[in-house]
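Down below is the structure, laid out as structure tokens.
Only one protein chain is missing from this complex, and each of the others stays in its spot.
Think of it as A, B and C in the order they're written, each chain with its own count starting at 1.
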Amino acid sequence: MDLSLNETQLLIKEMTGDFVRNDCDKDTLLDLDLLPAPMTDDLWRKIAELGWMGMMIPEEYGGTGNSYTDVAVLYEELGRGPVPGPMFASGVLSASIILEAGTASQKKDWLPELATGTRVFVTAITEAQYGWTERHVQMIAVAKGSDYNLSGVKLFVQDAANATDLLVAARVDGEVALFRIDAKASGISIRPLDGFISGTTEIIFDNVAVSGADRLNGGWDAFERAAQPAIPILCAYKAGACGAIFDLSVEYSRERQQFGQPIGRFQRVQDHIIHIVNYLDSARWTTYEALWKLDAGMDAAPCVHTAKVVSSDSYLRACDFGHEVHAGIGVVREYGLTLHTKMSRTLFHHLGAPTHHRKALERALNLIPA
Amino acid sequence: MDLSLNETQLLIKEMTGDFVRNDCDKDTLLDLDLLPAPMTDDLWRKIAELGWMGMMIPEEYGGTGNSYTDVAVLYEELGRGPVPGPMFASGVLSASIILEAGTASQKKDWLPELATGTRVFVTAITEAQYGWTERHVQMIAVAKGSDYNLSGVKLFVQDAANATDLLVAARVDGEVALFRIDAKASGISIRPLDGFISGTTEIIFDNVAVSGADRLNGGWDAFERAAQPAIPILCAYKAGACGAIFDLSVEYSRERQQFGQPIGRFQRVQDHIIHIVNYLDSARWTTYEALWKLDAGMDAAPCVHTAKVVSSDSYLRACDFGHEVHAGIGVVREYGLTLHTKMSRTLFHHLGAPTHHRKALERALNLIPA
Amino acid sequence: MDFASEDNEEQAAFREVVREWMQTKIPDGMEHTVDTGDLTLEQYQLRRELGRRLGAQGWLYPTMPKKYGGGELPVENVVILHEEIGRAGFSIPPYYDAGGRMAAPTILVWGSEEHKDRFLPPICKGLVRTWQLLTEPGAGSDLAGVKTIARRDGDDYVLNGQKVYVGSSHGADFSWTVVVTDPDAKRHENLSWFMIPMDLPGITVTPLDLLTAGGEGGTGSGVKNTVFFDDVRVPAENLVGGENNGWKVATTHLEVEHGGAGRFGDRAIINEFIEFCKESHNGHAIVDSQESREKIVDLYIESQVTRLFAMRNYWMAYTDQPRSYEGSQYSLRRKLSGLDISEKMFDIVGPYALIKDEKWAPLKNALELFQREGITALHPGATTDIQRVIMARRIGIGRREVEKAGKIR
Partner (left out) sequence: MDFASEDNEEQAAFREVVREWMQTKIPDGMEHTVDTGDLTLEQYQLRRELGRRLGAQGWLYPTMPKKYGGGELPVENVVILHEEIGRAGFSIPPYYDAGGRMAAPTILVWGSEEHKDRFLPPICKGLVRTWQLLTEPGAGSDLAGVKTIARRDGDDYVLNGQKVYVGSSHGADFSWTVVVTDPDAKRHENLSWFMIPMDLPGITVTPLDLLTAGGEGGTGSGVKNTVFFDDVRVPAENLVGGENNGWKVATTHLEVEHGGAGRFGDRAIINEFIEFCKESHNGHAIVDSQESREKIVDLYIESQVTRLFAMRNYWMAYTDQPRSYEGSQYSLRRKLSGLDISEKMFDIVGPYALIKDEKWAPLKNALELFQREGITALHPGATTDIQRVIMARRIGIGRREVEKAGKIR
């Protein structure tokens, strides 16, 4: 038993922490937040140069083949920002899907450029009838000889506005298949959604032609296998975010004076912060146990589902209690806390809401026949 | 709009309050708690003389025909004890069932003696497959000419150890019917259940002969109609109990000193008590709105279900927070708080747990076809 | 008990009058904007027009005395008025007006006859709109710690300082506030309460972006402002309740703000949401799923208790029942259940609850606003922590002396 980070992980943590502090300070994040696609070319270049997009990818495809836990340490630090952008969409979820479902030549063609950040892959699964189970994929790919033709709408796709390539789930003869499509292909329009949400888009496919060579080997099962490690990495981002809210709240509890003393002397304020640290640690440890099981090749399903339930809830509620601590100043945009509030809502349902994973847990715990 | 108690109700409240304070002080209640059937002849005689058993019963059958709200005010005060015993079982639930389901001659024969407390009726519905919907009644009454024969087990029957008469639900040709049976009839054995529970019994029916004249007119529907007003009266008992826990906790918060000051000066202790008063008022107002609708002859279903969900939860949780306030002394039997803790658990499922009434609310709110 | 009278003959007649009135008197073009804090100028002006029309009837502030422009209606008729306006999708007042909701009862309790005659009729008739100025950067929960100062100079007081989280969009005619008039006096004995015309020289209003600016930099809801006072000369006759008596004066509007006056009726969004969940969209209704039904039931129960606390307080206030912790209890519950219900809605409808979008957003963006309001409503009018402080004092937790509720009429 050893619950510490190893040396590689400590290094990743330190480097990423430096990046977040130096290149993604609050003002930068507030500016990014106003962009329809919350990432700039400059920042993306730096991220690509740091090699982060290749961490999930084996060396033979130009990556560094890190463990899932290594990758999670990176995202835990990014969550502290919260740093927005398509890093997770491309470097984790899409990379994992291509590794699971791509043909040998697809891997050879796509992964090296994904690993260097030259191309940005974004995966589009969900539709108007929103959900993360197979039955929610209703878009149809019509076969035309060895090629395909797609029409329909993908909704609530995270970070597609920055994509060069889309991985799209659509049905062929009733079965879910996966396709790579140029984000700029004719017939595609990508529109950011406005509101209490960050980086989320609608993608309309109007008679989009797809080459047969761009259909991946695997279908829904491959997607689900690929999502298994992606989910706790997303959870690590949320755990990191909880950590940032915790630090912000503790600091505010010391600085802000009311009734002649720091507000943190009041037990009620203390209790809000104790809630936050409990959420933080709940998210963090359920997440890393799942990652450990995945890295060790053990059955991780109950842990993965538990981590997603706990971290989605934790991030949301940690924000709520952060607002209780901060009161007025917390809702002023310039203060920065609301970047988290918005992100906690945005990511709550991504790759399955708590309800989805609770249902999956019913199966994983054998409460209902598989 | 008038949310005050009327003069009759204020009188009932005062008289019952006096009774609880004088005749059911803590020592008396602690003694009653050790009895297999938590009621004494002496106490029952006093209760009967006060006319409480006749309040639900129209004057023509020897009662006083009070409104449901009047009766609830009585039970709210009894809940403050909490005073145990078969008052609710006989004077409310069984009385209501006889009024709904009894024949004219049954009403004439039974209600006057029920109203004077000479006979104690207890209703036995639930069985080993515990629940409060029609399908949970599985016991079978075998017709023998115009009479019947019952065998089986009724489980978790509240206050049957004090009964003279049982009202028993059993199936005749697949339909639920209701029977009156002498509690001392041959073949019946009533056994109090031990544990974190109060006044709850197992009743075994071993080939019990029942006269056809003791079969009531109505069946399951009549029971459900009869339960409608009984439920919020039970809720009023729970609201009263929350009130007693509130008073006890506030008083303790003033008296108990730690760290050189009354513990109630600590915000955490205050917050426990604020939870209690919120539970108290939630239970109380949902209950009285339901009673008002019932007395006014309006559709009360959503209110009745809401009241039962809220008051079952409230009593349970008010006890929990009462224990947070009291810590060690609260779990010492002699202090008396645990009488409530036990009663809050005992009554949680009686006439349907929150889950049962939430499901009923789904129908009452037309979320699913009736 | 009687939780909502059937109309008697007189009340039924009044209801008819209100209904008829509304047929002709609601200005053409008034929209059911979900975010009433962030109206377009045109919509704001239409709502002010409705306010003036209501005011002319005494219906804008129907519980206020007739002699000051109110309606002096009995509680049953006030309820009817709220119900009927509510049925049309609006509320009374139809725009943010801290003057009528909170300053009017305060002036009624603490003002001189001259104050009442001067300030109340324009408020009750809807001729002016008024903002509340309380919080400062250093004085939030600790309201008595305000630093804005008023120095007596001849017939005026000269004000300097800064107030934050003020008002909504489109300005105000008056504001009211507590400021320090005796810097050397003890806490709670150093403040005075003023009505201030907003057109006085030296007042600057700058907008404050709250949660959350939209994707294109557009402002979101909860448009608030910062108000600066630089040597603003306020006539001494605008001091209400006596010099250095401001904290006592404030107990009245704080009591109202803390929920002491209650509210009648449900949050409209609860029922709209439940109906939305029943509707079929592409052959699916949200209520088809058992998990969703369970959550809708939870949300319904949560909302009912809040409604009942609000109604109880309404009844207590307008029938002069003795009040204690009930105002803050309701305010606390409204805040926490607002957040809780918003999160249950989010859980049920998913990311749809987060978007402002003509094509996809349910209930005309009302859910997105409600998500943000779940957060932004936590602190105004005292945080949840302060509401608990007040409850504890009024109940007498840990102390035998019990704090009294503020007088509100």
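Criterion: a residue touches a chain if its C-beta (ideal position, glycine included) is under 8 Å from a C-beta of that chain, and two chains touch if they have at least 3 such contacts.
Keep in mind that what you see is a predicted model, and the values were worked out from it rather than measured.
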*Considering the complete complex, which visible chains touch the unshown chain?*
A, B, C
*Residue, one of A:Ser90, A:Asn162, A:Gln228 or A:Thr286, that touches the chain absent here*: A:Thr286
_Touching the absent chain when the full complex is considered, from B:Pro36, B:Gly65 or B:Gly212_ = B:Pro36
*Pick out which of B:Gly145, B:Gly174, B:Gly297 or B:Gly328 touches the chain that's been left out of the picture.*
B:Gly328
*Name every residue on chain A in touch with the hidden partner chain.*
1-5, 69, 250, 253-254, 261-267, 269-271, 273-274, 277-278, 281-282, 285-286, 288-289, 291-293, 306, 309-310, 358, 361-362, 365-368
*Name, in rising order, the residues on chain C that touch the hidden chain in the full complex.*
290-291, 294
*For chain B, which residues lie in contact with the unshown chain of the complex?*
33-36, 128-131, 155-156, 192-197, 200, 202, 257-259, 263, 266, 268-269, 316, 319-320, 323-324, 327-328, 330-334, 338, 341-342, 345-346, 348-349, 353-355, 359
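The rule is simple: only the chains that are shown with their structure count from here on.
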*asked:* Per-chain Cα mean versus the mean over all protein Cα atoms: which chain has them closest together?
replied: C
*Whole-Å distance, chain A centre to chain B centre, using C-alpha means?*
52
*Do you know which chain A residues sit against two or more other chains?*
266, 268
*So which stretches of chain C touch two or more other chains?*
388
